[in-house]
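Worksheet: one structure, shown below.
Left out: one protein chain. Kept in place: all the others.
For subunit A:
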C-alpha cells in the first residue's frame, strides 16, 4: 500500500516536472541542482530554492520600491537588481523568469519607466507561479 502511494507520489512529481520543463518554466539547469543532491544533503534542492525565494522577494521589493518612487531615475541601480535576479534565476533553472528579466532589462536600458512597470508586473506574476509550483513539487 505504502509502496503504491510512494509510486503515485513520484509519478505526480514527474508529471509536474515534465509540465514545468515543457512550458519552459524550468530548464536543464534545475536537473543539475538535483544531481548535486545526495544522501549527505537530502534537502539540498529545496534549501537552495528557499534561498532563491528569499533573495528574489527582496529583489522584487527593491524593484517595486524604485519604480514607485515618483522621482525615480536610477536605472543603473535597477539594472544591478535585475542582473542579480537574472543570475540567480538562471542558476536554478528558472528559465521563464530569466527571460522576463531580459525584457525588463531592455526597458530599463532605454529608460522606459512604463515598460519597466509592465515588465515588473509580469515578473511578479511569473515569480508567484514558479513559487507555487515548486512548493507543490517539494510537498
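The rule is simple: contacts are C-beta pairs under 8 Å (C-beta built on N, C-alpha and C of every residue); 3 or more make two chains touch, one makes a residue touch a chain; residues count from 1.
Here is the rule we go by: contacts and distances are computed from a predicted model.
Enquirer: Assign the chain not included in the display its UniProt protein name, restricting the answer to "Mevalonate kinase", "beta-aspartyl-peptidase", "dolichyl-diphosphooligosaccharide--protein glycotransferase" or "Response regulatory domain-containing protein".
Expert: Its record in UniProt gives the absent chain the protein name "Response regulatory domain-containing protein".
Enquirer: For a quick check of understanding: of A:18, A:32, A:110 or A:132, which residue touches the chain that isn't displayed?
Expert: Reading the full complex, the residue touching the unseen chain is A:32.
Enquirer: So which of A:20, A:92, A:120 or A:134 would be touching the chain we can't see?
Expert: Result: among the candidates, A:92 touches the missing chain.
Enquirer: Out of A:14, A:65 or A:83, which residue would touch the omitted chain in the full complex?
Expert: A:83
Enquirer: Just checking the interface: what residues of subunit A touch the absent partner chain?
Expert: 29, 31-33, 35-38, 44, 48, 51-52, 54-55, 80, 83-84, 86-88, 90-93, 102, 105
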